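Of the protein chains in this complex, all but one are displayed in their positions.
Letters are used for the chains, namely A and B, taken in the order the chains are written, and counting of residues starts over at 1 for each.
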Amino acid sequence: MHATVSSNAPTTARAEEAARNARDTRNDRLFGGLLKTCALIVLVSLVGAAASTLWLGRDAFATFGWGFLTSSAWDPTNNQYGALVPVMGTVTTALIALIFAVPVSFGIALFLTEIAPNWLRGPVSSAIELLAGIPSIIYGMWGLFIFAPFVATYIKPWLMNNLSADPPDGKISWLVQHVPFIAKFFSSEYPFFGAGVLTAGLVLAIMIIPFISSVMREVFQTVPTRLKESAYALGSSTWEVVWDIVVPYTRTAVIGGIFLGLGRALGETMAVAFVLGNTFKFTPSILETGSSIASTIANQFGEAEGLQKSALMAIAFLLFVVTFIVLTIARLMLRRLASKEGS
Amino acid sequence: MFTRKLRIAALVAASLFGMSAQATDITGAGSSFVYPVLSKWSATYAEKTGNKLNYQSVGSGAGIAQIKEGTIDFGASDAPMSAEDLAKFGLGQFPAVVGGIVPIVNLQGVAAGQLKLDGALLADIYLGKIARWSDPRIAALNPGVKIPDVKVTVVHRSDGSGTSFNFTNYLSKVSPEWASKVKFGTAVEWPAGVGGKGNEGVSQYVRQIPGSIGYVEYAYAKKNAISYTQLQNAAGKWIEPSAVTFAAAASTADWKSAKDFNLIMTNAPGDQAWPITATTWIIMYKKSKNASHTKVAFDFFKWSMENGQSQAASLDYVALPDTLVKQIEAYWAAEYKN
Partner (left out) sequence: MSASLYTTRRIKNIVAMILSVVATGIGLLFLAWILWETLSQGIAGLKPALFTKITAYREEGGLANAMVGSLILNVIGILIATPIGVMAGTWLAEYSRRSKLGPTIRFLNDILLSAPSIVLGLFVYTIVVLPSKWLTNGDVTFSGIAGGIALALIALPVIVRTTDEMLRLVPGTLREAALSLGVPQWKLTVQILIRAARSGIVTGVLLALARISGETAPLLFTAFGNNFMTFNPIDKMPSLPQVIYEYTKDPSPDINTLAWAGAFVLTMFVLALSLVARFVFSRSKVSHD
């Protein structure tokens, strides 16, 4: 056996190589197929979940038609439902959350990758990630018992004194007198009541900070040291290195992290349900109570029957649509940004 | 053929995981109102008999949906099912335990049980028609009580709940305007006020807002020392909420003429009856798909009605009055025949 092999060594080696190549090709194809199957599972789960909400919500869509989107009614005893207020509440709270969470997360990631001494990085990043591990019901309880009263005592009266047409201290501020419409966004029927759109947005911001900052930190670390060191060698400050080298290098991944946070903010249920107030009055004010899609479902699903249940599933489907639109807008903005930079 | 094989395979898999050992584990789901007392009873019952009863509060509506789907052995609902609905699905229902719902207020200087309200006034407050606590109608009912002149803030439940169901049911019985405008249900379109999630949300908001009024389960108000009010009942008497007045409502309600116990106890006629008294109905199949489970479930409820009073009382529920227990046992004998 051994002899024959060695006498034909060149041919066998070539044959072996061919066989190995064939095997590698086959393995590659199998491996690729396996990965693709997993990717398709993602596709199937989303399509399945979305389709099931559409199916279960078909009665509501059929009953109210397009009016479902523009009506602010939510009246279970007379079976009148509209999605306007929950959709608005979902978008506004998520937007407020992003406005606060993105800069804070960026600051945290910057601190953890460029400023903090090495021994501090591990503990601090674990601590920030721990914010993601707190159950959302605890955010809700903390929001209800601690944070909403805090907002009612310190933040809301100050905002209303400076920005509303009906301030608790009675003095209408310069800003309100000179900027049209601004007062509409900061009016409130209950000045000393803490729950509302702003409070919910702030609680959401705290909840999504760990998601955004962890991804930012992780991707900032992947920037090749030699890139950064060349910039430092040319005399750049830490801030310039981060803003001109690190951020452009990691931009798409940073956006990915922000989407991760945005996704959580749009779909969060329990934390929002406790601090949003859950009223169905249409108002542009962020100091008023409102409702969101996820909190409405959580609040009413257990007791709902018939058309009400269908309406709840219909707004769940609309959450998929809202997310789709938000992400599409974000994508278009990114593309414009990219083409501007290219030119 | 294929499906049969699949079923056998599934059964084999099930038995491998030791399903047979749990033949007498029974499952219920629904109202959150009865969750504390059912889990307390189930622990004692499991120690006595070894049979485990697993109850989870998913909400009354969901409990009814699950019993119709056949994924659980019994459902529990804060609103009774109609006779037609019961007949359509072959279900029967009976009350399990009684409790009360109380208005709570945050008025400086007004002690628990000091403020008096009648039904029509309570309804007008919730309709948003009473702006301040200095309103003459409130003063007329409360001579001698020093009520601060503050704005009235109405607090209601923001989630769907049996508490809201019974509270709004009471308001529609005492106020024609409420009955025509708002109606009653587990969730309604509230004409005024702010919404709190759960008893804890409502009581928290009432605590935070001076001049606010809300409503919670009696157990919640009592255990957390929140200031409740007196109400005038259907007989015109001023009543304080307590186990005695809840029991009075349960025993004076007209159960005899209510088919399938389809009767909402609010505004009960008795002299001592607390007007917002409520019960939760247990819903089970008349012809069970699993006889051994049903047998254990009946044994459990029979045991709880005979031996569960002290545990129920420690959680501020009231056990069913004897006359009602007899009626339920007669109902079981007549309707549940296997």
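The rule we apply is simple: a contact is a pair of C-beta atoms (placed from the backbone, for glycine too) under 8 Å apart; a residue touches a chain by one contact, two chains touch by 3 or more.
In this text, all values refer to a predicted model and were calculated from it rather than measured experimentally.
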Quiz prompt | Neighbouring displayed chains - absent chain, whole complex | solution = A, B
Self-check item: Among B:Tyr220, B:Trp255 or B:Phe300, residue touching the chain not depicted
Solution: B:Tyr220
Self-check item: subunit A residues touching the omitted chain (full complex)
Solution: 24-25, 27-28, 30-32, 34-36, 38-43, 45-50, 52-53, 56, 103-108, 110-112, 114-116, 122, 124, 126-139, 141-142, 145-146, 206, 209-211, 213-215, 218-219, 222-226, 237-240, 242, 250, 252-253, 256-257, 259-260, 262-267, 269-270, 293-294, 297-298, 301, 313, 316, 319-320, 323-324, 327, 331
Self-check item: For subunit B, the residues touching the chain missing from this view
Solution: 6-7, 10-11, 13-14, 17-19, 22, 27, 29, 32, 35-36, 39-40, 42-43, 46, 52, 54-58, 62, 69-72, 198-200, 217, 219-220, 222-224, 289-290, 315-316
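Criterion: only the chains that are shown with their structure count from here on.
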Self-check item: Length of the line joining the C-alpha centres of subunit A and subunit B, rounded to whole Å
Solution: 38
Quiz item: Which part of subunit A faces subunit B closely enough to touch in the complex?
Solution: 73-78, 140, 144-145, 148-149, 152, 190, 192-195, 273-274, 277-280, 289, 298-305, 308-309
Quiz prompt | subunit B residues touching subunit A - in the complex, by the definition given at the top | solution = 32, 58-62, 64-65, 153, 158-162, 182-190, 194-197, 200-201, 204-205, 208-210
